[in-house]
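Just one protein chain is left out here, and the rest sit where they should.
Letters are used for the chains, namely A and B, taken in the order the chains are written, and counting of residues starts over at 1 for each.
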Amino acid sequence: MESLTFEYQGGRPLASAPPATLVGVVSSGNLEVLVEPTDLGGACRIEVLTAAVGFGAIWQAVLDDFFDRHRIADVRISINDVGATPAVVSLRLDQALEALTGGQP
Amino acid sequence: MRHSYYEDSARERLLGLLDEGSFREILPPTERVVSPHLRQLDTPAAFDDGIIVGKGTLDGHSVLVAAQEGGFMGGAVGEVHGAKLTGLLERALDERPAAVLLLVESGGVRLHEANAGLIAVSEVMRAVLAVRAAGVPVIVLNGGQYGCFGGMGIVSRLCDAIVMSEEGRLGLSGPEVIETTHGVEEFDSRDRALVWRTVGGKHRYLLGEATVLVDDDLAAFRAAALSLIGSTPDLGLEAMEAEHARLGERLRRFGDCRDALDVWERLGIAEPERLPILDTETFLATVSDKRA
Partner (left out) sequence: MHDWDLQARNRKARLERAAPVSKGKVVATADARALLEAVIEPGDRVCLEGNNQKQADFLAKTLASLDPGRVHDLHMVQSVLALPEHLDIFERGIATRLDFSFSGPQGARLAKLVGAGQIAIGAIHTYLELFGRYFVDLTPRVSLVVAQAADAAGNLYTGPNTEDTPVIVEATAFKRGIVIAQVNEIIDTVPRVDIPGDWVDFVVQSPSPHYIEPLFTRDPAQISEIQVLMAMMAIKGIYAEYEVNRLNHGIGFDTAAIELLLPTYAESLGLKGKICRHWALNPHPALIPAIESGFVESVHSFGSEMGMEAYIQARPDVFFTGPDGSMRSNRALCQAAGHYACDLFIGSTLQIDLAGNSSTATLGRIAGFGGAPNMGADARGRRHASPAWLKAGREARSGRNVIPRGQKLVIQMVETFREHMQPAFVERLDAWELAESAGMALPPVMIYGEDVSHVLTEEGIANLLLCRTDEEREQAIRGVAGYTPVGLARDKRMVENLRDRGVIRRAEDLGIDKRLATRDLLAAHSIKDLVRASGGLYDPPKRFRNW
């Protein structure tokens, strides 16, 4: 397994402080994404624990784009991954944000 | 419009089953109470260890609920998973809800965790009986893709009632295990029609193990659960002896049957081979007075 952490600055805090949200399932080709609003001094931190070793560069690219899309601050995102493709990872991340904010920005 | 119970994740099932906004999770994922064993085995863990437990309401009735996620390690019970379930049942002794609902989906003991998993399941069994002895019904809902086998199969039958859809499966040894130990002539686990005939919801209903058979529809599961929470568990001697007699009679009547079709025939069902393709409504009408 591989553990990766990514931190992003310059995002905007969420309008309100919703409760934490979990989407996804830790099954083959899938992942779970836990999103928790928390005070990180304006940062967005993403912690990945993945069974697929050696794909750090791809995680970086996927998460860079995710942050570009949403630009959120003071959010901690934790991922347990079992070899999901970037398509599924992006989908779950977007779903998690969606569930968190209930569709609100 | 039908909403498939089978396709939902455990979390989606639970939230869809209970009254909207009523669910409060105990030991939510944010607590990160994960399995201490899986990390040592370099295996991915889940934040909720594959089981969601908490409280909510069902049409206003207070219930404690647990839902197993079959997608995570086949829903198998590990130390933490089992402890959450046992803890929930022990809480039922304190809170005396209208019912405990178990949305099962499990292969049984999580072998990765060896003895810890075995002990966990046995503690669940004891806790179920304690809750029922205290007068709180424990109701099982079974309709997920992964079925309910092994120790959780036993747990299910220790409960007051089981609601199943035809897609659901309930058993002890899994089909593959039976084939491996006894050979393919005894049980071909790839013969899916055989598997469902043997452990699927319709057969369990006919044998009297599943109390209610419903469509693969979340609303149907909810309605069935609701209809059962008013029941009072009877663990008295008379009830136990009657159950034993019933089981003995069932063994006498069907013990030498080689296939579920033989059982259905002996139950007096005309055209038993047609049962698997009937939709739930037609099936129930066809077998209405013929269950074991």
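By our rule, a contact is a pair of C-beta atoms (placed from the backbone, for glycine too) under 8 Å apart; a residue touches a chain by one contact, two chains touch by 3 or more.
All values derive from a computational prediction rather than experimental measurement.
Touching the chain that is not shown, out of A:Leu14, A:Val62 or A:Ile77: A:Val62 (per the contact rule at the top). The residue touching the chain not shown here, chosen from B:Ser4, B:Ser122 or B:Thr286, is B:Ser4.
In the complete complex, the residue from B:Leu93, B:Ala133 or B:Ala193 that touches the missing chain is B:Ala193.
From the set A:Glu2, A:Glu47 or A:Asp94, the residue in touch with the chain omitted from the display is A:Asp94, counting the whole complex.
Contact residues of chain B toward the unshown chain are 4, 7, 167, 191-193, 195-196, 200, 276-277, 279. Mapped onto chain A, the footprint of the missing chain covers residues 52, 55, 57-58, 61-62, 83, 85-88, 91, 94-95, 98.
One rule holds in what follows: only the chains that are shown with their structure count from here on.
Chain B has its Cα centroid 33 Å from the Cα centroid of chain A.
Listed in rising order, the residues of chain B touching chain A in the complex are 9, 11, 28-30, 42-48, 50, 69, 71-72.
Contacts from chain A toward chain B in the complex involve residues 1, 20, 22, 25-27, 30, 32, 34, 36, 49-51, 78, 80-82.
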